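Okay, here's the structure, questions in a sec.
Only a single protein chain was left out; the remaining protein chains are all shown in position.
Letters are used for the chains, namely A, B and C, taken in the order the chains are written, and counting of residues starts over at 1 for each.
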């Protein structure tokens, strides 16, 4: 038993963090709200160069041959920066699916093609209009379709950096990738990816709020010295701590195809969503009116957390999935 | 529209409060934990003399011809004093049931006979072993049986002043009182009575706690000056305020046989239970260890609130009952 | 205790309901954009012409001398009909009660009817960069101009709702620089077109320019536009703040209407709606009912003259504010949970729920944060030490 990441994993995370600090600051996220590209300019190619996109592909396919445990640390950073690009859909969902299915298009993706995806529970994808491929689910199978072969109807999200659309395409045996087992695994990878992003979002919202309440003074003292403010933020911090642990645990389960993987992913998604939503509420409340403007950065992260909490399965949906295996889990965990 | 009690109603409430302050202080409640009587000695006859027991009986039956609106104020006091006697079962449930059914035994009860009752949702009555009558429900009808005709198996409650037992009796057409409509009304009266007691319990727990945190000092100041303590108690106070209003509203509905009576009673019970449980938690937490002893009075009220919250329908049960009429309610409330 | 309405009140409800059914406009859009504000003012002018803009005001100012009960009935019907929130509300609900109490006859005659018709639209100038929860920290100043018979205002006001579209501002300024905190403030009424006033729109969470910053640089206000006595603005303002926190702004009709629509949404979304969501919905519905009846209790006591104007009455309004503001968030959170992946849409038929959610999040913040309100309840209702 050793429940921690190793130095290489932290070092890779730090390198991606440095890249995102530089290229995906709040101004870059704001840019994605208004640009026609739907991407942070130039960022995807950097991520591709660093190997992030192909992390989970085998080296034979040009990837790094790494695992979900490695990737969740990176996705926490993506969340903490409110990265607008479909990193979860591409790197966490599509790459391992294509690799495991022996689909040659994995090389294109590892080399920088983007994949948008509509989860089996959702009606929308982000960036489907500008992606190279769209991943769809039907009858328990995953399908990958080139963008020219899909039709796309745009919608507006409360998070302007989420370029939403509905997608329709002719799906058939020839568009299917892999089998039902791989499709199920792809769903779990997507839900877990979002859970990791939620942890990053919660962490960032907390950091922004801590900075603010240390500076902002009312009644002659920093508002962060009031017990009510302290307790709001302490509760968020605790929720985040335990959610992150479940995310890391689920990543390990996914890597090792453990029997409880689906339950572990659902535990992670439900707790990470809850931690992010709790933190969003606390962060806004502790900011007061300044947090209620788009001039302040908080909303970029808060709105993302609202959206992710209802994508790839809500907390309630994931708890229902855990419920289905609960009696067994309670018996088996210590076998 | 005039949503307040009148001066006579408040005056009667104040008179009962004075009696209970004198005769049903914490020591008297402690006495009921250990005595074989299961009553506060001499109190029932005083309540009978004052007319409290027969409040809801018509004057022709020796009662005061008053209403549920009058009674809930009294029952709040019963809760605030953790009265061990079965006042709800007798005065709120049995008296109007017998009176409405034209059952002569109402006179006996108005004159001081006690009635224990097992609600249709419960397995236990309080004081069934020392009551004159036991009220039982079966197949939608209410039955009143003299105590010698029932067999009683005692059980221990966490609240030692609640003298619990299971009751079995031969029920038949001849033991039935009134019809199904009256039985349903009797259930609503019991649930509402407990809701009123819960409001009184919450109020008392708050008062005890406010007294304590004003006096108790830590870190050089009264603990009641800490924002965390203030916020715990403020939340309880708000919950109590709104729960009381629903209790009063439901009493009025019961008096006027309004179509929404059952829904209003369920709203009152669920919110009063919640307010009492929330207050019990806050009260104990704000006391710290001293509240965790039986030497301190808090536990007398706290344990009662735990028990009442799961008797005559839990908050969840009552919310399910509201759910059944919700779509209709939402349409009809403003007809 | 009498929890029924009179025949006359029932008749009033029927009349209001019929008129609203015939007249409530659809799809006005947000009132917090420049175009939307104009469209909303048109609708409110229609209300005014039918004498429904301010039913409880005297007829002389465009009202009907209606009772508080009739006002509550009107509000219930207004929201039940799906009519939009009022863009004139800060004037009507926050400033007007203060003018009725503290204004001169000249001020009443000059302002109230124009306010009711929407000819004058009023924004609130309370908060400043360093005076939010701590309102007594106001630093914007008023300097006496004896020669001109008035005052010169300078400083900055923030979070001024619809300040970019309104014609007028009411607010507090420090008129005695030597006085501290709650003292030496004066309540001014100000035309926003006055030279020296600059208004900068600020985008709110939902993307509308619903806020403004107002910069003042030696802006002149004549003595006739001082409300109440100079240097006694705090007492005057607290009456208004009481209104904002309490009864008048948040009539129960709004939450009841939201709760009723939530029930409909629940039925529509039944596929995804499990009992856990149903349980939360029932809880929220019960709270909306409780808020309605609690309002009736409050109004009864006001009309009976019990505890009106007392300190505990102000504290009671803090309990009320805590309750409705958290209820409103809960109602909308639940709607988003019912909508699932559609919750984030800000186009299409479900968009009002997200907009409503964003709006609800302001409730626990404005008019005194809920943290401040809990302090008030603990100290003034329960008697805990202030420290």
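Throughout what follows, a contact is a pair of C-beta atoms (placed from the backbone, for glycine too) under 8 Å apart; a residue touches a chain by one contact, two chains touch by 3 or more.
In this text, all values refer to a predicted model and were calculated from it rather than measured experimentally.
S.K.: For the chain that was dropped from the view, give me its touching partners among the shown chains.
M.R.: Checking the complete complex, the chain left out touches A, B, C.
S.K.: Among B:13, B:143, B:269 or B:299, single out the residue that touches the unshown chain.
M.R.: B:299
S.K.: Of A:176, A:191, A:206 or A:309, which sits in contact with the chain we cannot see?
M.R.: Residue touching the chain left out of view: A:206.
S.K.: Check the options C:9, C:176, C:279 or C:326 and report the residue that touches the missing chain.
M.R.: Within the whole complex, the residue contacting the unshown chain is C:279.
S.K.: For subunit B, which residues lie in contact with the unshown chain of the complex?
M.R.: So the residues of subunit B touching the missing chain come out as 121-124, 155-159, 162, 164, 217-219, 223, 226, 228-229, 281, 284-285, 288-289, 292-295, 299, 303, 306-307, 310-311, 314, 316-317, 320.
S.K.: What subunit C residues would touch the chain not displayed?
M.R.: 274-276, 278-279
S.K.: For subunit A, which positions touch the chain that isn't shown here?
M.R.: Residues of subunit A in touch with the missing chain: 1-6, 69, 206, 210, 213-214, 221-222, 224-225, 227, 229-231, 233-235, 237-238, 241-243, 245-246, 248-249, 252, 267, 270-271, 316, 319-320, 322-323, 326-327, 329-331, 333-334.
Simple rule for what comes next: only the chains that are shown with their structure count from here on.
S.K.: For the chain pairs A-C and B-C, which is connected through the larger number of C-beta pairs in contact?
M.R.: Top pair by contacting C-beta pairs is B-C.
S.K.: Centre to centre, using CA atoms, which chain is the farthest one from subunit A?
M.R.: B
S.K.: Any idea how many Å lie between the Cα centroids of subunit A and subunit B?
M.R.: 51
S.K.: Where does subunit B touch two or more other chains at once, residue-wise?
M.R.: 227, 231
S.K.: At which residue positions does subunit C touch at least two other chains?
M.R.: 371, 374
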